[in-house]
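A single structure is presented below for examination.
With one protein chain removed, the remaining protein chains of the complex are shown where they sit.
Labels for the chains are A, B and C, by order of writing; each one numbers its residues from 1.
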Amino acid sequence: MDNDVMMYRTMCLIRRYEDCMAEIYTEGKTPLFSIAAGTVPGEMHLAAGQEPVAVGVIRHLRSDDAVTAPHRPHHFAIAKGVDLGRMTAEIFGRRTGLSQGKGGHMHLFDPQTHFSCSGIVGAGFPPAVGAALAFMKQGRDNVAVAFAGEGAANQGTFHESLNLAALWKAPVVFVIEDNHYAISVPKAQSTAISHNSERAQAYSIPGVYVSGNDVLAISEAAQEAVTRARQGHGPTLLEVETTRLYGHFQGDAEAYLNAGEKESWRQWDPIRRFRAELMDRQMLSEEQDERIQAAVNQQVDDAVRFARESHEPEADEALRDVFAEA
Amino acid sequence: MDNDVMMYRTMCLIRRYEDCMAEIYTEGKTPLFSIAAGTVPGEMHLAAGQEPVAVGVIRHLRSDDAVTAPHRPHHFAIAKGVDLGRMTAEIFGRRTGLSQGKGGHMHLFDPQTHFSCSGIVGAGFPPAVGAALAFMKQGRDNVAVAFAGEGAANQGTFHESLNLAALWKAPVVFVIEDNHYAISVPKAQSTAISHNSERAQAYSIPGVYVSGNDVLAISEAAQEAVTRARQGHGPTLLEVETTRLYGHFQGDAEAYLNAGEKESWRQWDPIRRFRAELMDRQMLSEEQDERIQAAVNQQVDDAVRFARESHEPEADEALRDVFAEA
Amino acid sequence: MATMPMRKLTMARAISEAIGQEMARDSNVLVWGEDVGIYGGIFGATQGLFERFGPERVVDTPISESAFIGAAIGASQEGLRPVVELMFVDFFGVAMDQIYNHLAKNHYMSGGSVRHPVVLMTAIGGGYSDAAQHSQSLYGLFAHVPGLKVVVPSNAYDAKGLMTAAIRDDNPVMYFFHKGLLGLGWMPSDDLAEVHVPEDPYTIPLGQAQVVLEGKDVSVITIGAMVPKAVRAARTLAQEGVSVEVVDLRTLVPLDRDRVIHSVKKTHGALIVDEDYRSFGMTGEIAAVVAEEALDYLDRPIRRLAVPDVPIPYSPVLEQAVIPSVEKITETLRQMTQ
Partner (left out) sequence: MATMPMRKLTMARAISEAIGQEMARDSNVLVWGEDVGIYGGIFGATQGLFERFGPERVVDTPISESAFIGAAIGASQEGLRPVVELMFVDFFGVAMDQIYNHLAKNHYMSGGSVRHPVVLMTAIGGGYSDAAQHSQSLYGLFAHVPGLKVVVPSNAYDAKGLMTAAIRDDNPVMYFFHKGLLGLGWMPSDDLAEVHVPEDPYTIPLGQAQVVLEGKDVSVITIGAMVPKAVRAARTLAQEGVSVEVVDLRTLVPLDRDRVIHSVKKTHGALIVDEDYRSFGMTGEIAAVVAEEALDYLDRPIRRLAVPDVPIPYSPVLEQAVIPSVEKITETLRQMTQ
């Protein structure tokens, strides 16, 4: 399959996954919404609309390149190739999950694909620098990518990590997903500069802004950044404009949004646009698209089935894994 | 007295104070150096050589403007007008000290002159923003100044505070004293950019670099920054080149310095240079200078005498002041 | 407005009411934090305040906890009395230096010349699968370092009175509200926390524990969300003829040692129940107080129930296994009184 179509396919897989999670998340939470109840309890931050960021960047990574992701991690995990069944089982809190049910949706860890995440805003920057440091020290030509929201760019860790990475010329790419909001707080109310990419100047590293939530433009910018890192020329700060099609978390009434804001994002749906473009460019036919949709549906269904059929952990499992045994 | 001569005088006072502290610090610590012993136990970070930063900036402040200072605080405290006797008594750990002996040299607090400091690198940035916020909310036209070393500019608090201040257009001036080293670590090994002032761009605020450890140039830049803040136009980042004439702390063997580095700083002594300049400009005569030296010597002697003659605190004082009474 | 005889409030409303009343009373009281404005606080602790007092006094901040919590230090030095929200206590680690090295210590380090009348309020607690970084209690840690008052209300009445007292206090007060007591609607909440709350402002002095249930066979010493759980356990045991005393500490700093000792001297047994981690925390401290001062009165070993030194797991099965439940409390008390 062509690279662009592959990207399209991954974006569709992510979208399908998020839509499906949105649905499943409501299971057992009606008629009265209760965050604690249902198939998937706890918080749920979906990334529908932000697929281009994950796909555009991660297509340039190898499976042994490291990724750190934030509280909204599904798109990154899927793009990185984390096993969908085990990831879903984790989100369902099952024994077959990536963490056997201990982690949940904000704590997806997969050593196989070198994927980690954290529910703490801005916390993924330092570990990415550390992974990059290990690559340098071990003479590996791997790269680490830290993804975070525009809200995270105001955390102290952002500054410390960019400085450290720049200083050490570490192979890291910092990617800021600007989806305009940090929960209810719009970027203009949190960020004293219009583009986070300009903050790269504070570390003498390249900063690139990619507007339009356009997977090809993102991919192009990411290719340069990843190559730069891999070739030993140090870090890059990428800022990517994107949109959040669900609320901050499921259950968010989004009363803070301006009228029409959400609709305009919906109309600017990156997948629909990319699909049209591929079709224009004759790289995708309706028929092919149907096959893709069927395939991703199947993939998600399989993952969900796997999760549903998996057992809950035993209560006494809770006491294990605080410390690794020798 | 002319403003410039006043600045010269304050610089001389600071220098005399630091030289005197250096001497007193050795009392009771010989023949074997012991940090715990003597008239002044504990760490001692002297600011000789860095007088222009304190004096050039603080001359533009009023007594109810706020200053937060770092672990190397004497020059700032003196320039701000903190009572020299009570400050010295504090450094001697006496009952008459600013904090009755509880704080010591890194913890000088003086509500009268709105002066605070902290031994934690980078910790003074947020409180300065907070003081500035209070000024805004209360409709006062005061200004807050946060002083910190170039090493502190790599702390997360630097980034968070500059962003917050810029966002809120808070009346703060951030002053980075670049004395080339953070303990043994030279700036090039800690800072991915040549000038911290350029980091102002990351917050859309003015950043000004002042080279040469020159009190007049610093004063000029500070005047603009303080005025800007006072008039409601928001924060400025000032970076000031300076030199540290003693070690990081007293007892520092400075094995990490390059050959000749210290000597070149000594030759570039800002007070000697300013003195020559004032004499050139006929603003200072030898005779006047002698009077100034005599006066500052007297001031320091008085402060030291006051401290020496003060009592040690009573042991049970240690249990008081954890909480304020109603 | 007259106070209705039985005006029940959720704990979230009680908190925001207390803050609102103090804001009305003193223009130096300001609120800031993440999503405290239009959103009203993720857990509703600032609901209605933005509408009432506007963006000048209810300020949304960037995700810069060190800066905005640290700002409370300078702001309070210059006369404000900030109420700052740290969204979840679990995030304390990004701002702890400002909290404990400065906010907590400046008064002491300044020999008493600097005061920080700051309330730092934050959400605690698990029970709804928010996993290891959003479900902790952690107040034990803040109680360990000197200079912070530590308040953990268990019901709406206390929540209001303690918040009002906290705002009027000249010291930094850490105010911990348990998510499972707030009455949020979208999250399970113990309805024992929703009680009568007078409309007029009132204070509850910091440092006074309360015996919420008198008993004579054994004492449960506890705090926060474990208080209603202990009460439920006590009710069950009452039917079995066992009389359980439940002591709600309400604040850890100051700690009402006397009330604890008095209760244990009466019942000769102590079960300490906590939702914080078991070791090196609240349960240890209370046990030590008892062992220091009421050893001769104990007729059986002290028992502790708390999170067994594991991070809070995500899966409900696992989480329920580590957070003390009514059943576990009941069962432990049964063992202790047989």
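Here, a residue touches a chain if its C-beta (ideal position, glycine included) is under 8 Å from a C-beta of that chain, and two chains touch if they have at least 3 such contacts.
Remember, it's a predicted structure, so these values are computed and weren't measured experimentally.
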{"item": "In the full complex, displayed partners of the excluded chain", "value": "A, B, C"}
{"item": "Residue among B:Arg16, B:Arg72 or B:His107 that touches the chain left out of view", "value": "B:His107"}
{"item": "Identified contact with the non-displayed chain, of A:Ala144, A:Val173 or A:Ala202", "value": "A:Ala144"}
{"item": "Hidden partner chain, touching residue among C:Phe91, C:Tyr157 or C:Tyr175", "value": "C:Phe91"}
{"item": "Contact partner of the left-out chain, one of B:Gln155, B:Asn213 or B:Thr236", "value": "B:Gln155"}
{"item": "Interface residues of chain B (partner: the chain not displayed)", "value": "32-36, 41-43, 90, 93-94, 99, 101-107, 118-122, 151-152, 154-157, 182-185, 189-191, 251, 255-256, 312-319, 322"}
{"item": "Touch list for chain A against the chain that is not drawn", "value": "66, 68, 97-103, 107, 109-111, 114, 116, 118, 120, 123, 125-135, 137-138, 142, 144, 156-157, 160-161, 163-164, 167, 320-324, 326"}
{"item": "Positions on chain C where the hidden chain makes contact", "value": "66, 90-101, 104-105, 108-109, 131-133, 138, 140-141, 143-147, 252-253, 255, 276-277, 279-288, 290-293, 295-296, 298, 300-304, 309-311, 313"}
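Here is the rule we go by: only the chains that are shown with their structure count from here on.
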{"item": "Chain whose Cα centroid lies at the greatest distance from that of chain C", "value": "B"}
{"item": "Chain centre separation in whole Å, for chain C relative to chain B (CA means)", "value": "40"}
{"item": "Between chain C and chain A, distance of the C-alpha-averaged centres to the nearest whole Å", "value": "35"}
{"item": "Centre distance in Å when chain A and chain B are each reduced to the mean of their C-alpha atoms", "value": "45"}
{"item": "Residue numbers of chain A (touch at least two other chains)", "value": "154-157, 189-191"}
{"item": "Per-residue multi-chain contacts in chain C, two or more chains", "value": "61-62, 64, 66, 94"}
